[in-house]
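Omission of a single protein chain aside, the complex is shown with its protein chains in their original locations.
So, subunit A:
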């Protein structure tokens, strides 16, 4: 029962967050200069006639008072109707459905790659000399700090222009996915390693690690069975956040590597003042974030008996 109550509170909270996000988007996008009707007429600065603009305004309800528009907008969202894209003239859900798998795939592979890299870095740092360890942590700090657009451009210059090893643009092959994934995964890996390193060192120096060593387990076994499990917890807790950061990183990475995806849709929609498209993607991103966080928390509650009764 406690579990159901928790779920109900979560869903209620999520709905409030979604409503706030939807309202913020509605207000925000109307405060930016530029007439939404122009977005419908093929972009800003259109020389469309008065009749054409009036027809477009009527079609999309832009001639109604702003309060009515807001209520209509919420009403449609409540029915999961995201409307029709102003610039593409196609249903927002259809456009999102087309590109969503690309972005999710990119984010998931990058998340996995970041974890793999972080584990390797963390393990390596255990064996490293003091200088090696110092170099390692410098690398992590730099990796965690570099912006995606810089890293992506450098990788292209290095591996496509100079060496010619990898394609600069996505061509559907695994090789085409490598550079975008590295661009997203490296900064995240740097961040995750930083989180893992301290708790790993603490775990490896702890009583139970010593005891395990005394039982005759190899150093590698101890690292794998005890150290890593402890060290991973703080990083695992941040997976929800990490996934969200990958989705936002996708905006940049998809533009640089010319990959179709949600991020690229968002970028062009913002520039075109395509309100339904921006709203749809922003709400969807908020929903994904809430879901990932809730699932992570739910699993934690389910596994941990101490938490479930609370």
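Everything below uses one rule, namely that contacts are C-beta pairs under 8 Å (C-beta built on N, C-alpha and C of every residue); 3 or more make two chains touch, one makes a residue touch a chain; residues count from 1.
We adopt the following convention: contacts and distances are computed from a predicted model.
The chain not displayed here is annotated in its UniProt record as "Peptide ABC transporter", chosen from "Tetrathionate reductase electron transport protein", "PTS system, cellobiose-specific IIB component", "Multiple sugar-binding periplasmic receptor ChvE" or "Peptide ABC transporter".
When the full complex is taken into account, the listed residue touching the unshown chain is A:157, out of A:141, A:157 or A:291.
Note on the undisplayed chain: of the listed residues A:95, A:123 or A:290, the one touching it is A:95. Interface with the hidden chain, as seen from subunit A, comprises residues 32-35, 37-38, 40-56, 87-90, 95, 98-99, 153, 156-157, 160-161, 164, 167-169, 171, 255-258, 260-261, 264-265, 268, 271-273.
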